[in-house]
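The complex appears here without one of its protein chains, the remainder shown in place.
Chain naming follows the written order as A, B and C, and within any one chain the residues start at number 1.
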Amino acid sequence: MKEEFAHDKGKAVMPGNTFGEMFRVTTAGVSHGPGYVAIIDGCPPGLPLSVDDLMPDLRRRRPGQSKIVSQRDEEDVPEILSGVFEGMTDGTSIGILFRNKDQRSQDYADIKEKYRPGHADFTFDAKYGFRDYRGGGRSSARETLCRVAAGAIAKKILGQQGMRILGYVKQIGNVSAEIPDPTQVTLEQVEATPVRCPVPDKAAAMIQLIEEVRKDLDSIGGVCELVATGVPAGLGEPVFDKLKADLAKALLSLPAVTAFEYGAGFAVATARGSENNDSFIRKSSGQIGTESNRHGGMLGGISSGEPIVCRVAVKPTSSLPQAQRTVTRAGEPTQIAVKGRHDPCLLPRFVPMGEAMLALVLVDHWLRHRAQCGK
Amino acid sequence: MKEEFAHDKGKAVMPGNTFGEMFRVTTAGVSHGPGYVAIIDGCPPGLPLSVDDLMPDLRRRRPGQSKIVSQRDEEDVPEILSGVFEGMTDGTSIGILFRNKDQRSQDYADIKEKYRPGHADFTFDAKYGFRDYRGGGRSSARETLCRVAAGAIAKKILGQQGMRILGYVKQIGNVSAEIPDPTQVTLEQVEATPVRCPVPDKAAAMIQLIEEVRKDLDSIGGVCELVATGVPAGLGEPVFDKLKADLAKALLSLPAVTAFEYGAGFAVATARGSENNDSFIRKSSGQIGTESNRHGGMLGGISSGEPIVCRVAVKPTSSLPQAQRTVTRAGEPTQIAVKGRHDPCLLPRFVPMGEAMLALVLVDHWLRHRAQCGK
Amino acid sequence: MKEEFAHDKGKAVMPGNTFGEMFRVTTAGVSHGPGYVAIIDGCPPGLPLSVDDLMPDLRRRRPGQSKIVSQRDEEDVPEILSGVFEGMTDGTSIGILFRNKDQRSQDYADIKEKYRPGHADFTFDAKYGFRDYRGGGRSSARETLCRVAAGAIAKKILGQQGMRILGYVKQIGNVSAEIPDPTQVTLEQVEATPVRCPVPDKAAAMIQLIEEVRKDLDSIGGVCELVATGVPAGLGEPVFDKLKADLAKALLSLPAVTAFEYGAGFAVATARGSENNDSFIRKSSGQIGTESNRHGGMLGGISSGEPIVCRVAVKPTSSLPQAQRTVTRAGEPTQIAVKGRHDPCLLPRFVPMGEAMLALVLVDHWLRHRAQCGK
Partner (left out) sequence: MKEEFAHDKGKAVMPGNTFGEMFRVTTAGVSHGPGYVAIIDGCPPGLPLSVDDLMPDLRRRRPGQSKIVSQRDEEDVPEILSGVFEGMTDGTSIGILFRNKDQRSQDYADIKEKYRPGHADFTFDAKYGFRDYRGGGRSSARETLCRVAAGAIAKKILGQQGMRILGYVKQIGNVSAEIPDPTQVTLEQVEATPVRCPVPDKAAAMIQLIEEVRKDLDSIGGVCELVATGVPAGLGEPVFDKLKADLAKALLSLPAVTAFEYGAGFAVATARGSENNDSFIRKSSGQIGTESNRHGGMLGGISSGEPIVCRVAVKPTSSLPQAQRTVTRAGEPTQIAVKGRHDPCLLPRFVPMGEAMLALVLVDHWLRHRAQCGK
């Protein structure tokens, strides 16, 4: 007789923990296990790299950084295990290790048997037959610390080529900031407030809204805008691997993202071609570009040399301290109020995650491009 | 001395003409060459299949089908070269051939030296150093006929499992149709008018708008909504290969798509968690589901068993018969009026393309799921 | 009720019809269907290409070329469907179509119910539940004409870089040719006889042996040696994608190949390190190389700049005109004498197939290398 797998007979898992073609990130880890590990394959040799390069974005991502985010206390200081020799990347795969510290698994005992609305509890059970019920397990947004670390390396490579990535909060609830020229926003403006909106009065209103929502034991959604400048024309493949397609996948692969648009986005629906087309011109630099940028820096799925501008919607945190109706694993009606230390609004900590995914896509396509161009 | 490549020294191309993991489509062809070929790898054996299965969606996609679309006359009847034995798929790769017929390459002579606004002419030159200037070459939307053929096979597989895919036009310009329950729309309603909007008076208004736009030598954008019903819970991978992420990539890989959202989409930005979370309930069937479907059928990137609902924005046709400002390859200011037989609105013919991509993603993840579940 | 797949409930197929990472070949077709199609993705733009470039190797591969091979009459003239514009590759995927002509399906009626020894009939049934019983179906060696066409493109790219690929028959049965310096063999020597052994008296003995074997209604195996010269140092990846590993996979993916070795090969088993290590020296060109080449041009899985030399064993043709014991699908003992027009020895036609696979691996790793080096 053949021995069977314990929980679910004959369930396999398809590999799905790797992102990228030429700059490839593979991750493992859960929020309440010993830690996370990421392997980054495809980083060019000769890049000066140390943990210090990873810390700024990790600090922007980490919980406990301000009063308006989760108070879970994680330092999130990684150890680089390989791929760096005498201070430089050496072309071999980079291993990065994060230890989990402040786990408090006891907070999650209640959710073992009840499905939290808006979470992956039910779908994990439907898929695998059981789940690591400690705080989301593998679907925890804590996994994004691997992405942010990898994204920091990607950003450094891009920076050496004159490409800059920046994200900011554009909208929370009904508070929306007008950004006349996304390319003029600075990191300092973004980091000036804990909410990461570069328009000060809007930032203040957003913070106030978050405080209100928290008092109401509720949460609130928003919109993050991401901008890449200095991107050369020619990045992206013309058919399936369009730059816009890979950006959409990258950003939708982040937890809580429900929508993506670039350039004019959904506004193209009401536009006529004569107003939506950006006219080509010769710029003062002598280079060919466009007069306006409704195309968000991508034409035919390939970068045009204009700034890449895109936006994503992030839903309100699903975990709420207030009671919500749901069912048990057996289907019995019940209620659940999710304890733990959750963000009342995901947007402030989302910014570095969104930047990381944009950076990972760009460095991947830039490496493809360099392969193509021999530059 | 080593002989060099002719046009551009040392330019390689990264493969990007394949889509899917377990149900894999590879395409080749350009709009003004001899034809297109698609290879579909991973189709299960034993599926009854003939050209007749592919024709309905190909007819919905083809130009010349009605007065409001391009009048290019292509029959688009494929030849199945392999993978079908005695009327059944036999598990080997399926080769499909389309011959181009009505090419009229002379229509495109003017665009050899001028960059058409909104098109990939400039970005192709930036990427490869030269381009097939005949009607978009590889970036022509005519490539989607391969996808629609593959999608028809995918739909047939899904149909055997009780999954149904349907798309329709929800908005063109300012004419927007309210669809209270997307799961109640029928193919007959969609196909009742050439514009593929299931709400008759809105369809009439859309057709009138398209006619106006055409008279103005202009074009107009819109929104397509796509719905999948009968999708079992458990499809999608929890980290990078989330179902929502793969859907976003699939749909953004189509020409002219500038935005994607699922479920509540961008509307989550103004929602509170207490209203955005869908409560779990036990349904009359005994199965666990949700009371509402703001999550668009996906939680944690995995299907929940509720209908999958998503929307994409499609920009107005870039090719316009009216003169538009642009530059030549040398950067000299000029004007271009794009001759040829272009659609004044892409939406009617987009519907089967969107359905095809949704079907390809679902069959891919369903095959992964079946591998996982041993069902 | 869900309709089921006809023959075998719930059988999926994993994609396995694609080879290569950066120069990627996907094939479809069976020996007794309408034809074969190949899509080559990743070919650099600007390469002059026409059908004439493909014909020489296709002629070396085709049946009916001489008296000692199969007399099936196939011209094997391909049509290039895409990827070539104005006589040059344009960077888009290349579609190649072959029509089958001389099929004679009736020859294969007997094998529908009996398992041919040495063939994939039984294993196909075990895998899929049924099979295309016409001449091997998808497992027919006729599929290699796609590989040979793709290999001809690969060879042309390599040739521009000063790399030359050549194979020849080294052994058939007990007739073995000594080749003191594999790099000195010329294409003319190889093509001087239909058996493709560059040593004339050995070639004559091989031809005589093949004739004897044919008269005995039998077949005979042999060894093919493959050589690549002009390969720069640095091709291959250090861990899993070693050049030697990818060569081994490529060559073992050909029908009838049962063994692979490079350099000293199996002879390392009896060697001491002091004799097996090739000493590094500075060559008269000033470049660093090795004094001898027991390492067959690869160290640590990476090319060393020395000639790449490898050998494969090819088994005797499984199809025999003499009666052989076997069973029916139901397991009943029976006999089968395989009609049809089979090669009494596969080696002469194998040479271009082996060369093609060597070329495909080298161009793939050369493109990787160029991406790495920015050259």
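Going forward, a contact is a pair of C-beta atoms (placed from the backbone, for glycine too) under 8 Å apart; a residue touches a chain by one contact, two chains touch by 3 or more.
Remember, it's a predicted structure, so these values are computed and weren't measured experimentally.
Student: In the full complex, which of C:76, C:278 or C:355 touches the chain missing from this view?
Tutor: That would be C:278, which touches the missing chain.
Student: In terms of residues, what is the contact footprint of the unshown chain on subunit B?
Tutor: Touching the missing chain: residues 22, 92-93, 238-239, 367, 370-371, 374-375.
Student: Against the chain that's been left off, what residues of subunit A make contact? List them.
Tutor: On the side of subunit A, residues 2-8, 10-18, 20-24, 26-30, 33-37, 39, 41-48, 79, 81-83, 85, 88, 90-95, 97, 127-132, 137-138, 159-162, 367, 370-371, 375 touch the unshown chain.
Student: List every residue of subunit C that touches the chain not included in the displayed model.
Tutor: 9-14, 16-19, 21-22, 27, 115, 117-120, 122-124, 126-128, 138-139, 143, 171-174, 213, 216, 218-223, 232-234, 236-242, 244-253, 255, 257-274, 276-282, 286, 288, 290-291, 295-296, 298-305, 313-320, 322, 324-327, 331-333, 368-369, 371-374
The working rule: only the chains that are shown with their structure count from here on.
Student: Which residues belonging to subunit C are in contact with no fewer than two other chains?
Tutor: Subunit C, residues with two or more chain partners: 22, 92-93, 367, 370-371, 375.
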